[in-house]
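What you see is the complex with one protein chain gone and the rest in place.
Going in written order, the chains are labelled A and B, and every chain counts its residues from 1.
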Amino acid sequence: MLELHRVSYRYAGYATAVLHDIELTIADGEIVGLVGPNEAGKSTLCLVASGLAPASIGGALSGSLSIDGELMAGRPPHELAERVAIGFQNPDTQLSGVTATVFEEVALGPMNLGLPVAETLARTREALATLGIEDIAERSPNRLSGGQGQLVALASLLAMHPRHVVLDEPTAQLDPEGTRLVGEALRALAATGTALLVTEHKTDLLDGLCQRIIVIDGGRIVLDGPAGDVLADERLPGWGVEPPSRIRLARAMAGRGLDLDLIAGTLR
Amino acid sequence: MSEADVAFLQRLAPPTPSSYHRLNPFTKALAAVAESIAAFVIGGYVGPLAIFGLAVLPAAAMAGVLRRLVRVSVVLTLPIAISVVLISVFTRAGSTVLFTVGPFDATVEGVDFAGQVLVRLITLSTAIGLFGLTTEPRAFVFDLERRGLSPQLAFAATATLEAIPAMLERAKVIQAAQRARGLDTEGRIADRLRGVLPLVGPVVLSSLTEVEERTLALEVRAFGRRGRRHLLWTMPEATWEAPLRWVLLAVLVVIVAARLTGAWPAIP
Partner (left out) sequence: MTAIALAGLVHVYPEGTRALDGVDLEIPAGQRLAIIGQNGSGKTTLVRHLNGLLRPTEGRVLLDGRDIRSLRVAHLARQVGLVFQNPDRQIFAGRVRAEVAFGPRNMGVRGAELDRVVGDALTAVGLAGQADTNPYDLGYSRRKLLALASILAMRTPVVVLDEPTTGQDARGVARVQAIVAALTAEGRTVIAISHDMEFVAEQFPRVVVMRDGRIVDDGPPGAVFAPERVGLLASTGLVPPPAARIGARLGLGATPTEHALLAALRTHRR
């Protein structure tokens, strides 16, 4: 369980806070979607929920982050990393820079956790297979396409078997097939009891993946509820969030006697 | 783990295209350090040049990196060499004046001193350059870690050693961005030089960001965690390498001791 209690956060060197009074609990096995307009504070919330802000990047945080009931204030970054995995918005940022192959890049996390080689090997193969990137295992991590880089970054987190995961737009650069595989991987991860927070502009992905969705605007949570209700909320476009295509098309085709379940079923 | 698994992991180790590359990183590092210290301690011309000509050059030829080594050492030492030569030639007091430039006298003693510094510098830069050209940082650090270096020190060492290749990579990226926006860096030497200036500021600035980003990327992968890591592959080490290192060390100790006690014969 990951809890943010009355969290406000200000980056180092700035006078004003970018997050205000965030109250958020993610239960084990729950996937919470995070949406909102550009510059609303989504990426910052991801950094705060992972503990990296302030543990690694500084800044001023009030309120608290706790994981499984333990307060995380003052813990060193590598200890936080064992509790929460974070996927950055830019996959380049995720690359360690100390490996020569995709395989080693994905294996780095498990290896750092002190796992036996056989276990690291098994986990790495599993993570690569889950995201369908076994074929690039021996390529250099510096010579990947944007989408491949994003899958490698995600695989490197999956291989750590994290109990809490924070992802900042994990499918931004992915093709539909990659996006689908990521969705499946996240669902499978949640089924093992992992708590997930997923920022996405692709509401089609969040639809059916998340139990709950929160909307933030101006650094505040403006809506928090069951995924179905939030995605159908009329105010969503006003926050710069595009409703999922099944809802948009159903609205556009309203009054034409079409079966809404057929629309939803076709787009699933 | 099956034999195939072990073979697969070993294949991820840095390639060793020559028998010099195949030397254990620790052996190569010790050779570089011993050659450099010996050149400085012995002084004069014959000593450093003998080390350069009889040890460094043949090794570089064996490794097939002779041309690259010359290029790298020239680039690395040229600025230092020029300033050392200018300062020592013209500011060193001496009895015999060779020629005069403005208010500065070039003395025989000054030229001699500059020459001695220069041969040491050549030996030092090529010895260390050879190590760099035939050893990947990660191989060196992994090998030290296998010998008992703490993971935290390995963390610091990796981050430091990888900073230079990362900076070069970054310079390439920025140069591509600048060329794509009309900055001419191809063709004549003058154009190329003009292309370097706009690169300097951004590379320095982004290197700082880069270091922060890499540290973050490593931390979120639990790098720097206490406790042993089980590494995926090992660097080869022949049975005679450990005795060789002791011999190198012993020779070095003898030279230094002889020098300190004044027992070392005076050679030009």
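The rule is simple: contacts are C-beta pairs under 8 Å (C-beta built on N, C-alpha and C of every residue); 3 or more make two chains touch, one makes a residue touch a chain.
In this text the structure is predicted, and so the values were computed from the model without any measurement.
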Item to complete: For the chain that got dropped from the picture, name the residues of subunit B it touches.
Response: 173-174, 176-187, 201-202, 205-206, 209
Fill in: Missing-chain contacts mapped onto subunit A
36-39, 43, 89-90, 92, 136, 139-140, 143-148, 151, 169, 172-179, 201, 204, 237, 240-242, 245-246, 248-249, 252-253, 256, 258, 262-263, 266-267
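Here is the rule we use: only the chains that are shown with their structure count from here on.
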Practice prompt. Write out the stretch or stretches of subunit B touching subunit A in their complex.
Written response: 1, 5, 9, 11-12, 14, 136-138, 151, 158-159, 162, 166, 169, 212-225, 227-232
Worksheet item: Any idea which subunit A residues touch subunit B in the complex?
Response: 50, 52, 56-57, 76-79, 81-82, 85-86, 93-101, 103-104, 107-109, 111-118, 120-121, 138, 142, 156, 160
